[in-house]
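The complex appears here without one of its protein chains, the remainder shown in place.
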Amino acid sequence: MNQWKNFTKGFIKDNPVFVLLLGLCPTLGVTTSAVNGLGMGIATTFVLVCSNLVVSLIKNSIPDKVRIPSFIVIIASFVTIVELVMQGFTPGLFDALGLFIPLIVVNCVVLGRAEGFASKQTPLSSVLDGLGMGLGFAFALTLLGGIREILGNGSIFGLKFIEGDAMLVFILSPGAFIVLGYLIAFINKIKKTA
Amino acid sequence: MAKKESSFLNMVITLFVITAVASLALGGVYNVTKEPIRLALKAKAEKAIKEVIPVFDTLITFKIMPEDGKDSLTFNHGLKDGNLIGVAVETYSYEGYTPTKIKIMVGFLPDGKINNTAVVQQKETPGLGTKMTSEKFKAQFRDKYPKQYTLKVVKDGGDVDAITAATISSRAFCDAVQRAYTTFEKIEGGNK
Partner (left out) sequence: MEYFAIIIGSIFVSNIVLAQFLGICPFLGVSGKVSTSVGMSAAVLFVMTIATIVTWLIQTYILIPLGITFLQTISFILVIAALVQMVELILKKISPPLYQALGIFLPLITTNCAVLGVAIQTVSKNFNLLEGVVFAIANAIGFGLAMLIFAGLREHLDLMNVPKGMRGVPIALVTAGILALAFMGFGGLV
């Protein structure tokens, strides 16, 4: 397998959010700012890489019928590790992401890659797949978070460039749906002409 | 895919081993992160306490369960040179617009006057409920005696100016401060 292609497919061609339409809950829920999107993306990437690696390493020892519950326990463990580490070392980000951190365990991207890829491929391929998909996910979230932050708060990465409030609807729930909708349409357009 | 046979015994053993290893690993991580987490929470609370009561050199903390409450309130007695100079109460409300608990730190002077308030945690609507952290909203609570200053929004017959279009969040804030004061009165009532 071409490992470079394996790694980079997660960025645009098979971007988990824009193309595969997976993991939309956190995508909509935490992207009220670029930093939150990026933080969630990194946390998810960590879980993705670790769970892909472990699943790929022990795939031959797991009976077929219990593979989903096994994957879930593995993924949940890494999610809990992320929870604890963030709570202790990045409390601000932990508070900002809130409920969505434990929800990484039901992020369809993570379980999807474990089931659809890592359980069938070598550890190296699985790690690169996890890394690529994770970074693609992080890219999508940071982009969406950035757009919503600029339009809705008049700031980017926390640096405000206007006085007072901007178009608040963009950091509220409707804004999330609408911006994502247009982003997906835009990315589809790019893919077609590329 | 998986090469192992799906016999009942195999399935049980596999799940058991995976769960056991996972629990052990997590137990380890938990122990390692316990201290940093405790310190992070303590730092956050102390930051809020310093905002709401006058400068102190000693802090005595204890928890009290309010009459109407589901969670306990944390009382922080600030002492300077052995004298009580302020009580910072970490209070809460579940009456906010979003499901996330709102946590407020209210600083009372020993005579019951509200010295200042600080929002410790809230996930209200950006641009509306989040304005509860603004100077403008908090300023109206400063130097007020809850005995005379009714801690309810004007709409409910009180003295508090609600945030425009964020009545629910404003109500929740008042609910939290009232809870703190009622319990404060009960505890400190005699120490005036």
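Each chain gets a letter, A and B, in the order it is written, and its residues are counted from 1.
One rule holds for everything that comes next: contacts are C-beta pairs under 8 Å (C-beta built on N, C-alpha and C of every residue); 3 or more make two chains touch, one makes a residue touch a chain.
Predicted, not measured: the structure shown is a model, and the values here were computed from it.
Visitor: Out of A:I58, A:L103 or A:L151, point to the residue that touches the absent chain in the complete complex.
Guide: That would be A:L103, which touches the missing chain.
Visitor: Among B:M132, B:L151 or B:I168, single out the residue that touches the unshown chain.
Guide: Residue touching the chain left out of view: B:I168.
Visitor: Where does subunit A touch the missing chain, residue by residue?
Guide: 21-22, 24-26, 28-29, 68-69, 72-73, 76-77, 79-80, 83-84, 99, 102-103, 105-108, 111, 169, 172-178, 180-182, 184-185, 188-189
Visitor: Tell me where the left-out chain touches subunit B, residue by residue.
Guide: Spelled out for subunit B, the touching residues are 19, 22-23, 26, 30, 70-71, 94, 97-99, 101, 167-168.
Here is the rule we use: only the chains that are shown with their structure count from here on.
Visitor: Quick one: report the Å distance separating subunit A from subunit B, using the average Cα coordinate of each chain.
Guide: Distance between chain centres, rounded to whole Å: 30 Å.
Visitor: Over in the complex, which subunit B residues touch subunit A? Could you list them?
Guide: The touching residues are 1-7, 10-11, 14-15, 18-19, 22, 25-26, 29-30, 33-37, 39-41, 43-44, 100, 121, 123, 125-128.
Visitor: Within their complex, state which residues of subunit A touch subunit B.
Guide: Result: residues 32, 59-67, 69-70, 73-74, 76-77, 80-81, 84-85, 87-89, 91, 95, 98, 119-120, 152-153, 165, 168, 171-172 of subunit A touch subunit B.
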